[in-house]
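Yeah, one chain of the complex is gone here, protein chain that is, but the others are all in their spots.
And now, chain A:
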Amino acid sequence: MKVTVCIGSSCHLKGSRQVVEQLQYLIAKEDLGDKVKLGGTFCMGKCQQGVCVTVDDEFYSVSPETVGEFFEKEIKQKVK
């Protein structure tokens, strides 16, 4: 599974660093490092909906507050 987080300016201001840190922490905690590849990108063209995240090309709008829930539903459950 490929998870891409936008680290462009707009998403950065909305907390993409916190989203990345949380995802890195959760992936390590759940020991999903082999199955989930986390990567960054600059701008997905949907700045209004940031922090922009894609999971295998499926788009999600995530925030530092919702990242835990997002991880459970869209990453952890789907990868297992």
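Here, a residue touches a chain if its C-beta (ideal position, glycine included) is under 8 Å from a C-beta of that chain, and two chains touch if they have at least 3 such contacts; residues count from 1.
The rule is short, and it goes like this: contacts and distances are computed from a predicted model.
Think of the chain that is not pictured: of "Anti-sigma factor antagonist", "Glycine cleavage system H protein", "4Fe-4S binding domain protein" or "Branched-chain amino acid ABC transporter permease", UniProt labels it "4Fe-4S binding domain protein". Contact with the chain that does not appear here is found for just one residue of A:Val5, A:Leu26, A:Val53 or A:Val67, A:Val5.
Where chain A meets the missing chain, the touching residues are 5, 7-10, 12-13, 16-17, 20-21, 24, 38-43, 45, 47.
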